[in-house]
Structure formats: structure tokens, C-alpha cells
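Here the complex is missing a single protein chain, while all its other protein chains stay put.
A and B are the chain letters, set down in written order, and residue numbers restart from 1 in every chain.
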Amino acid sequence: MYIIEGQNISVRVGKSRILDVKEIGLEEGRVFSVIGPNGSGKSTLLRVMALLQNSDDGYVYFRGERVLPRDRIRVRRRMAVVFQEPLLLDATVEENIIMGLKIRGVDAATAKLRAGFWLERFKVAHLSGRWARALSGGEAQRVSLARAFALEPEVLFLDEPFANLDAPTREALLLELSDVLHSTGVTTFFVSHDFKEVAFLADKTMALMDGLPVQEAPPERILDHPSCEKLAKFVGIENIWPAKILEGRSETLIADINGLAVAVKKSGDLEDERNAGAGCRVKIALRGDKINLIPRDTHGSLDRGCRMDGRISQNCWSGRIKSIFHFGSTVRITVDCGIDVSTSVPVQFAHTFKKGENVEVRFSIDAPAVLVE
Amino acid sequence: MLDTVIDGLKKGLILLFSLDREVLGITLFTLKITGTATLISIAIALPLALLLALRDFPGKKFVISLANLGMGLPPTVVGLWVSLMLWRSGPLGMLRIMYTPAAMVIAQTVISTPIILALSTAALQQIDRKLRWQIMALGASPLQMLFLMLKEARYSLMAAVMAGFGGSISEVGASMMVGGNIQNYTRVLTTAIVLETSKGHFDVALALSFILMFLAYAATLWLTFIQQRRYRNVYY
Partner (left out) sequence: MKHIKKTWFLVASVMILSLTVVLSGCGAKTEPAKTGTSSSGSDAANQAGSQTSPPENKELILSTTTSTQDSGLLDVLIPIFEEKTGYKVKPIAVGTGQALAMGEKGDADVMLVHAPDSEIQLVEKGAAINRQLVMHNDFIIVGPKDDPAGIKNAKDSVEAFKSIAEKQALFVSRGDDSGTNKKELELWKKAGLGKPEGKWYQSTGQGMGATLDVASEKAAYTLTDRGTYLAKKDKLQLEILKEGDASLLNIYHVMQTNPEYIKKNNPNAARMINEHGAKAFVDFMISPDTQKIIGEFGKDKFGQPLFFPDAGKDENSLGK
């Protein structure tokens, strides 16, 4: 049974529907994340689930019971929310934490004790007498997290809690938060647009596009096998090619991308992919980091290493390096194989490649994803 | 000119520190009238401000624009309208409160309510909408929410109240018109200053003006002090 569950969640602004989620549920003790670009409705979904905003239809269930309007405050008091901004009250750090507990009727002594514990845990105990508005962004967000955990919620909602922090602060806090989440085992609803954060924290991820859930899967699965082109672009997949399926019945399907053959092992969990038969127009998505670039020796055979025991295990294409761009620590290389294939290699390997040279592009048949529009 | 001021200052200080009965009486009466008017204004303006800041309803912008307009209401205009209402020949004449402290309280309330309303609405509206979500998420009941909102805006709200108080205590037109500047009855600092000046008693007028300035300054000083106090904590 889900600890918190939403059915037919729908939010309209004026005439347009900005959120429409038929079903969403959080399993106890797990970190559930929602990912999507800005404006995809993920923060709205969080507010509806956290009972801060009404759904135009449908209901939120808490531990199997439908939450009625009169129950909202009571249920809210069993949850906690951390927003993108620290949203601390105009008081001292300690008072901020105690305020939340006071609202929930926790006695003063216990409140002080818990405040001390959680401030310590988030390494801001030394700031407890400071005025909350005088803290740095990182300090303030630590206080905000301490406030949420001090409430000992049954469900913790995190709405882009790291989005306003600089990179080093974000990384440090991400590690600490992950640690605290594992040790407390609190059920967490985590909203982010940053796939790295989601991949690091979440057990399960729902991808939201224009208010609609487009995929629900473990984060790494979404990263490699997004369900649609839009999501593929959002998760940063460099290569998306239109293709036509030549052979789709067996475990490995073969598709034609502008004259290039590609073999893709079916992942099995996407219905569209299963149903894609011969002649179907699809798109093939391939992450650049799944590609091996091999400088092509003048006498090598194209097929070497691409077939094992008569079965295809890798895709091997040959091409010529079209462009090399340096992006700090990585170098983006685009190879013309008849179609453009882009990949990124660490800067220390970049010298191996020169523009205009012939190379071989190899990638496993597990690597590409089939997107059926 | 300078002689008059120095002379007035001297006599004024003597009047002040000898606790002249009449001067003291006028001062306390002024505080009573303006204090009462300010309290009534708070009682009217604060709930309205909360309503305007926290709820959406049709005509809301119109009400806010009215309050903003009312902020600049000239006291003499208020005095005229309140007089027309309260004179025996006016529609509320039967109340018989013209030329009484009650009439002055009414006029000053009319002057300070829009000031307090407009400024406290702005103060409450400045609170981040997301902070309201956060307070809700903490599990606040509606009452706790209102309390925390008021607490959050307390410094700006105090400034709003002070502005209302300042507007009332320093106005002369309305108090003169509806109070009548009757000795020992409806004479406040400002009307007394006008009278003493026209009598040629510059010393008394100056003494009263120093008291008025002191009161206004004390209020501002107090406000500044509590506003600054919270920043002190930053540096321990």
C-alpha cells in the first residue's frame, strides 16, 4: 500500500490544464522523484500531494484514506516540505525550527532538543542564535532542511531544494541529504529538473512533460531509455535519429537510419517498443557516452568485433570526424557516418582524434532506445 | 527671528520642565485623542489589510486604490466633511458630538485609517506567497497562519501604525474644525499652536511645537530602535 497516493490529479489555470496525473503513489521508505523541465507542472504536483493546493478533480489518499478538506491540517502535520527557497521566518535560526514544532503542539523542551539535534546534523548548530535572514544561501537551506527533519515527518517533500545553490554547496548538501535520507528512511517526494540529483537520490522517477507523466521508471532507465523524443532531449541525449524498422519481431530489432543499419536490443518495458513492427517509423536515441570511438587502422575490417557467434552484439559504423569542440573538461566530437553522430570524450583523449580522420563508431545493442511517436 | 526662537526655546523649556498644568493637559489630551483614533484605525484597517493581502475577490484592486487615494486626503477636507455630517444641521446632528473629543477621534480616524490600511496591505502583500505555502506546510491552522503573517510583517506594520499616528497627531485642520479648539476640552497641541501663535504667544507656541516634535521623534526613534535591534543579533 502506498503511504500517500494521488488519483486523477488535475489542475487547471483558466481554461488550460497544467497538470493531469491519473495515478501517483509513494511507497513507504522510498525516494520518489518527479523530473521535468520548467513549467512541466512538477512543483504543482508536489503542492497538490503536500495538500497545499487543491486538485480540480480527484483525491489525495494518505495511508489509504481519502484526505477530506477538514483533515488537511491534521495530515499536513504528519508531513514536511522544503522548497527551492529556504523560506525562513523573520526570527532566529533556532526559533525557526522550534516554530514548526510549536505549531504541531510539540512541547518546548522536546522542541529545543530536536532543534539542537537537527541543526547539529546539518552542521549549522553554531548558527542557532543568528537571525535567519542573515544567513548565506547554503546555510539557510541547511536550516530549512533541519526544520523539515525536526518535524519527524512521515512524508518529506523536497521541491528543487538545491536549485538556488552554487555547485560545490549543492554537491556537499546532496551527499549529506542522501546520508540523512538513508539513515532516517523517511518516505520522500523529490522534485527536480536536474537528472544528476535525481539519479543520486531517487529509487523511482516520474518524468513529467507539459503536465502529463510520460514515463515512470528507475532514474537510470529514464536516462538511457526515455519514452519520448521530448524527454530524450530533456535528459540530454545527443543523438536522436529518425528511423524505419526493418525487422521488429525478434528480440533484437533492426532499423534503418538514412541507409545505416542499427541493431537494438528490446528493453521490454515499453509497450510502444514491443509493438513496433516492420515498416514502423520510429526514432532512435543514443547517448553519446555509450559510444566508443576507435581510430580506424587503414587495413582493418569494418565487421571486426561487431559479430560474435553470428549474432550481432555491437553496432559498428565508420565515418569521418566532422568537428571537434572543446567544452572545458570534455570534448565533443561529431562524426559523419552518413548521419551525424555526436559523442563526448574526456579532454585527455582528445588528442587522439583529428578533424577529417576516419574513425569507427561502436556501441552496444543495449545502448540505443527506440522512440515511437 | 532668532531672538524669538531663543526666547521661545527658553520659555518653552521652562514651561516643559515646570510641568505647566495646561501644557501637560493639552499634551496628554492630544495623546489620548490620537491614540484612540489610531487604535480604532488599527481595528478597522488591520483586518481589512489581511483580507486584501490574503484573499482574492472582485473589486479588490479598487479598494486598494481607494486606500491609496485616502492616504493623501487633506485633513481640512476630512474636517469639512465630518463637520457637515456632525453639525446639528447635518444628518448625524442628533448624535450631538460636534465640538467634542469624540468628533475629533472620528476625524482623526478618517485620516489615519487609509494610511494604515494602505501601508499595512502593502506590508502584508510583500510577504512571499511561497512563505505562506511554507507556513501552511508546517501545519499552521488559519489562526496560526494569520498570527505568523502579522509577526512576519511586524516591523512594516508598526511603521504603518506610526505613519497613521503621525498623520493624526500632526494634523490641525480637521481637529480645529470639528473640535472647535475649546480650552480644556478639545484643544490639542496643533490647534493650541495655531491659537497661541495668532495671540502672539510665540513662547508657548514654541514650547508646544517642541513637545509635538518630541512626540513625533520619540515615536520614530522607538520604531527605528526595534527595527534595528534584530540586526544586532547577526554579529554574535
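To be clear about the criterion, a residue touches a chain if its C-beta (ideal position, glycine included) is under 8 Å from a C-beta of that chain, and two chains touch if they have at least 3 such contacts.
Just so it is clear, the model here is predicted, and its values are computed rather than measured.
Taking every chain of the complex into account, the omitted one touches B. Listed here are the chain B residues that touch the chain not shown: 4, 21-22, 24-25, 28-29, 31-32, 35-36, 38-39, 42-43, 46-47, 50-51, 55, 87-89, 93-94, 96, 98-99, 142-143, 146-147, 150, 180-185, 195, 197-200, 202.
Note that only the chains that are shown with their structure count from here on.
Here chain B touches chain A in the complex through residues 128, 130-131, 133-141, 144, 148, 151-152, 154, 230-231, 233-234, 236, going by the rule given at the top. For chain A in complex with chain B, the touching residues are 47, 50, 52, 73, 76-77, 79-81, 83, 85, 87, 89-90, 92, 99-100, 103-104, 129-131, 134, 151, 157.
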